[in-house]
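Left out: one protein chain. Kept in place: all the others.
Note that the chains take the letters A, B and C in the order they are written out, and that residue 1 is the start of every chain.
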Amino acid sequence: MEGIVKRFGSVVALGGVDFDLRPGEIHGLLGENGAGKTTLMNVLYGLFPADAGTISFDGRPLRLRGPQDAIAAGIGMVHQHYMLVPTLTVAENTVLGERGGALLGRRSLEAVAARLRELGERYGLGVDPFARVWQLSVGEQQRVEILRALYRDARVLVLDEPTALLTPFEAEQLLPKLQTMAAEGASIVFITHHLEEVMAWTNRITVLRHGKHVATVRPQETSTNELARMMVGRDVTLVRLATGTAWQPGSADARREKPVAAPTPVLCAEGLEALGDRGTPALRDVSFLVAAGEIVAIAGVEGNGQSELEEVLLGIRTPDAGRVRLAGGDVTTLDTASRLKRGLGLVPSDRYRRGLIRELSVAHNLVFDRIGEAPFGTRFTLRKRSILARAVELIEQFSIRVSRPEQAAGTLSGGNAQRVVLARLLGRDLRCLIVAQPTRGLDVGAIEFVWEQLDAARNGGVAILLVSTDLDEVMALADRCHVIYEGRLVGEWARGEFDRERIGLAMGGVRADVRETDRPTALAKRDVR
Amino acid sequence: MNGQSTQDREDTVKHSALRKISLALVALVVAAAASAALAKPASHTDSAAVQKKVKVGLLLPCAINDHTWCQAAYSAAVRLQKEGAIDLKYTSNAPFDTAAVSQLMAQYAQRGYQLVIGHSAWQDAAFSAAGRFPKTAFAYAGGGKVANNVATYEEPIYQVAYLAGILAGGITKTGVVGGLAGQDIPLCHAELQAFIRGAKTVRSNVRGLSAYIGDWSDVAKAKEAALAQADSKADVFIACGDGPSQGMIQALKERKLSGFGYVGNQNSLAPKNMVGSLVYKLYPLFKLMVQDTAQGKFIPAKDYDVGLKSFQLVLNSKYSQAKVPAKVMAQMKSAQKRIATGELKVPYIAK
Amino acid sequence: MDWSAIFGVSLFAAGLRLAMPTALAAVGECFCERAGVLNLGLEGMMLAGAFASFVGADYADSAAVGVAAGIGAGVALGAVMAFLSVYLKTEQVINGIAVVIFAQGLTAFAYEKLYGQSGASPQITPLSNVRIPGLASIPWLGPVLFEQNVLFYVALALTLGVWVLLYRTRFGLSVRAVGEAPAAADAAAVHVDRVRWLALLVCGGMAGLGGAVLVVGQLSLFNVGITAGRGWVAIALVIFGRWNPLLVLGGALLFGLTDALQLRIQASSGGINASVPYELFQALPYLVTLAVMVAATVRSRRNAQPSALGVPFTKGVSQ
Partner (left out) sequence: MTTVELALPHVSRRAGQIRTIGATLAAVALGLAAGSILIVIAGGRPWSTYRDMAGGAYGSLFGFGAVLVQTAPLLVIGLGLALAFRGRVYNIGAEGQFYIGALAGGAAVILLPLRLYPLLIALAMVAGIVGGGAWGWVVGKLRARWGVNEVISSLLLNYIGIFVFSYAVRNPLRDPEASSLASKAVPDGSRLPTFPHLFTHVGILVGLALVPLVWYVMDRTPFGFRVRMMGLNADAARVAGVDTSRMIVRLMVISGGLAGLAGIVQVLGVQGRLETTLSQGYGFTAIVVALLGRLRAVGVLLAALFVSGLIVGGQAASIDQGLPYAIVLGIQGVFVVFVLVADRFARA
């Protein structure tokens, strides 16, 4: 792939990127979120055409009108959010979109299933071909995507953030399988933003930043430090733990050692039980409490009940059992509006879908959860002036880069959008703030800003519940940390006892008491400071 | 529904462009209305010279060639026009909600039409239009309330149904006769009752079946209703309403049974099956109304009913006479005379 | 009450005749809803099909041409719906209503124009019933199933064909995928919009055929109110049949049967005043479907409705 250019409206996602892949190679594609990694591979997979540049395969130029050309050429892709049809069976998902005979009777599906079982054994990716996809776990679904690519005898396999949704334990089992495939001549592209994985797993690494090709290196020739610098483009100490000059971990830890005067519990959940949208249990006997001026983190891989927990705490989803107490009062049956009035707030995980209303102006997005209350109006009136005034204030205070308050929120970049959401929440008299994946997909500068705001709020006495999949973030901010796995809280650590490995294992559902020797070797290399 | 919003333009502060434009539009419309009203002279008929021809407006709820309700009125009006008695203008497939119909009647009146006939049960529409044009005569079908410039004309189908019943009594082999109607309205109720009563005079143990479809245009359901009655051994049928009659005819053709046409001459639709048609002769009724209007005296609140003159049992020549015993035919003819002279009173049972 | 007359063989034959036009439209709607398009324009497509089949049969003096014209008109309106809903991606609910108003307006106008003036009331030679020799002699089932109008057999075959198309072909798999998770289908190299276009054309064609069955198959005449709301009942039936073509066909037969039954009860109960509240029977399909719909959604959170029903698919939009 030479000189690939791709623009989305005014945003240049790929500015002339070169990328080459040799047979039997595991090639890492590294870059911060939004660096263009996925876009480049989507172009290879034919999901959308490149604006400029050429792609050649086995030496011949490759014309890509759509995914069917890519598949025909032997390119398979495993997307981050699995592209599977939940109501269809594994076999049906495999055959979907494949050219072939019109009829698809029971016999032909049997043949597909047989081939899938055979591939499953060969690569250790066993899954029942006749199970319906919505019944499968996240890990199993990923196996289906890989099997589908292999079924169509893909010679190139692109994996987009494969470990994001997997537990560390499952991630470990993935590597040997990829290595056997590579050994048999398949070439694999491994998209990730985790430095350790790319170092441990790949033969060559290409680094992208803001749609530009930075370098292609071999793991032996470089170090995680150098990769991080290439990724971010300025001198950043290795572990994000210490990013930002505002506070040094030392000073933060020192202040935290001193126990908080009288830890009045602000938010507490007792024995919460709730079903997910699919009717499968999402929360199992979840109990915790968050005191004023404390950040309690709930770490865990996505899809283990976090969104259900947020909805139950906010009152959008009614729990099947258990109680939720806010500032002493029982709010289990209260609706969201009254909970917000009592000082609860949520920074949702998907800021564009649940945090903002893109068609409304930035000014409205800053106040729309208190629109009926003074000073923005009464039950029957809206005061435009006070809305605008407050908006200008917040834009200033949270340094939101916007030309004028009336500008549509939909036009804001990721970092800016998150600033607006934070401004809306933190601009209120909050007693308890629930924050979900606050820094996902943000650039390093924005991450710093978010962390500082959360820390300031915490020091200002707000009880913060941090729901995050990012271990670095948890270890940087949290006073106490739980891990959630399949709807159940497993383990609890105070700040002093944080141990990245045991938390990581707990996120994978592995009991903390795993003996030293069992730990697979690859994980050991990860513990790099 | 994803984020694609239907629309969300809204006017901003008071001086927004859109509000100014929309206010201007409304003002323009009102101004146009006022000025035009003044300019256009009220075009009423110049009552000075007594118009020989009466300007008649005819509103029909269906197509002019439906072989039943609307065709009967249309052909009567065309005959009057050929005779030079009226200057006819009609609207077919007219809307049937009261607001629109009364508006259409008023448009005719406003254009100087002296007699506006609404050929359906449009009592409310006639009254609301009549209130605005006291000098115009309005008429609607099927009987009901009348007022100083609103008349109605009867549809005495039940009297002819009685005669058809007599024939049916003779024709039926199974002793069971069938009847279909759109809804249980008095007109149809009386028709079916008279039909059975007539048949009983020939064959006392005749059993009369009836079915109500629920609406007046679902021909497929009407056909099934007739077939259902045929399954209950009915072999001579009558119908009340457009859809029901059209459905009945299809059933007769399929099961080779006999029946009578409704309002229009439907004999040609199923030559071998139609004993005859109860034909609604609107010509005498319309003629009477036109004469009253022509003589300058508006129709006194009248319920036009010319009895059998407005309804006739037109026998189908192609229907095999063998099936109709001569004795029964004679009995029917004599009953026809006795009704005409008033000697025989066919009861009108509406409920 | 003469029970044998009510529950005789002809009850089921009548039930089938009443059900078939609605069943065709309902199975067509089931197909396009499975592809994720909510097509409320069915009533208009049936009416256009009925009118076109009448004109075709009248001018070409052949029932077959009539049926083809009917299907053509349905497909044409299916294309209009697809242009609005799939290409322009406007609100599908509104497009459906617009198609109905559009079809009702044009058929009324065209009928008036073509037949309004001429004297003779137009009639066409209907398709006669076809008696399948061998099978029709089976005592009970014969007359019910095998002495029907030829279009009946076509309709039955088509509804079974749709089941096979949906569950036993590659295209059917794509349709089901597109209705459930369009983004996933797109990534698997399925042309989402093209599948939806084809689904709407199939749906329009079948609704048009439903109208043609009414006119050319059963009544051999046309009037503007001839479809009498069957398109709306068909939409209710799709939900009643939980988006499975066979259950939808079953639902249509059930409602056809109840209609035939109430007509028989009226027929055999004698007497003139309406012994049966026919409004109740007119409302029955809607009432029962509402009850089924509520029960379905209450009972299982996973109701059978395709998740992407009514949502236009825009390629590659992911923030």
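In this section, a contact is a pair of C-beta atoms (placed from the backbone, for glycine too) under 8 Å apart; a residue touches a chain by one contact, two chains touch by 3 or more.
Computed from a predicted structure; not experimentally measured.
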- Displayed chains contacted by the hidden chain, counting the whole assembly: A, B, C
- Message: Touch as defined at the start, partner being the missing chain; which of B:70, B:94, B:239 or B:288 qualifies?
- Response: B:94
- Note on the structure: Which of C:84, C:195 or C:263 touches the missing chain? It is C:84
- Query: Which listed residue, C:53, C:95 or C:174, touches the chain dropped from view?
  - Reply: C:95
- Message: Just to verify: which one of B:102, B:149 or B:172 makes contact with the chain not shown?
- Response: B:102
- Note on the structure: Residues on chain C facing the left-out chain by the touch rule are 38, 40, 80, 84, 88-91, 93-95, 97-106, 108-113, 116, 229, 232, 235-236, 239, 277, 279-280, 282-283, 286-287, 289-290, 293-294, 297-298, 305, 310
- Message: In the complete complex, the non-displayed chain touches which residues of chain B?
- Response: 1, 3, 5-12, 16-19, 21-22, 25-26, 29, 32-34, 36-37, 40, 57, 89, 91-104, 106-108, 110-111, 121-124, 127-128, 131-132, 142-144, 152, 183-187, 350-351
- Touch list for chain A against the chain that is not drawn: 314, 316, 335-337, 339-340, 346, 348, 353-361, 363-364, 368-369, 371-372, 377, 379-382, 384, 388, 405-408, 410-411
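Note that in this section only the chains that are shown with their structure count from here on.
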- Determine the chain that sits nearest the middle of the structure, using the mean of its CA atoms as its centre. C
- Query: With chain centres defined as C-alpha means, what is the inter-centre distance between chain A and chain C in Å?
  - Reply: 46
- Task: Calculate how many whole Å lie between the centre of chain A and the centre of chain B, each centre taken as the average of the chain's C-alpha atoms.
- Result: 72
- Message: Could you pull out the residues of chain C that touch at least 2 other chains?
- Response: none
- Message: Give the residues of chain A touching no fewer than two other chains, as numbers and ranges.
- Response: none
- State the interface residues of chain C toward chain A in the complex, per the touch definition above. 168-174, 176-177, 180-181, 183-191, 300-302, 315-316, 319
- Query: In their shared complex, at which residues does chain C touch chain B?
  - Reply: 2, 5, 8, 10-11, 14, 17-18, 21, 89, 91, 94, 108, 111-112, 115-123, 126, 129, 214, 218-221, 223-226, 228, 259-260, 263-264, 266-268, 270-274, 276, 278-279, 281-282, 310-312, 314
- Item | Residue ranges of chain B touching chain C (in the complex, touch as defined) | 1-2, 4, 6, 62-67, 71, 92-93, 178-179, 183-184, 189, 192-193, 196, 207-221, 223-225, 227-229, 231-234, 242-243, 246-247, 250, 254, 269, 349, 351
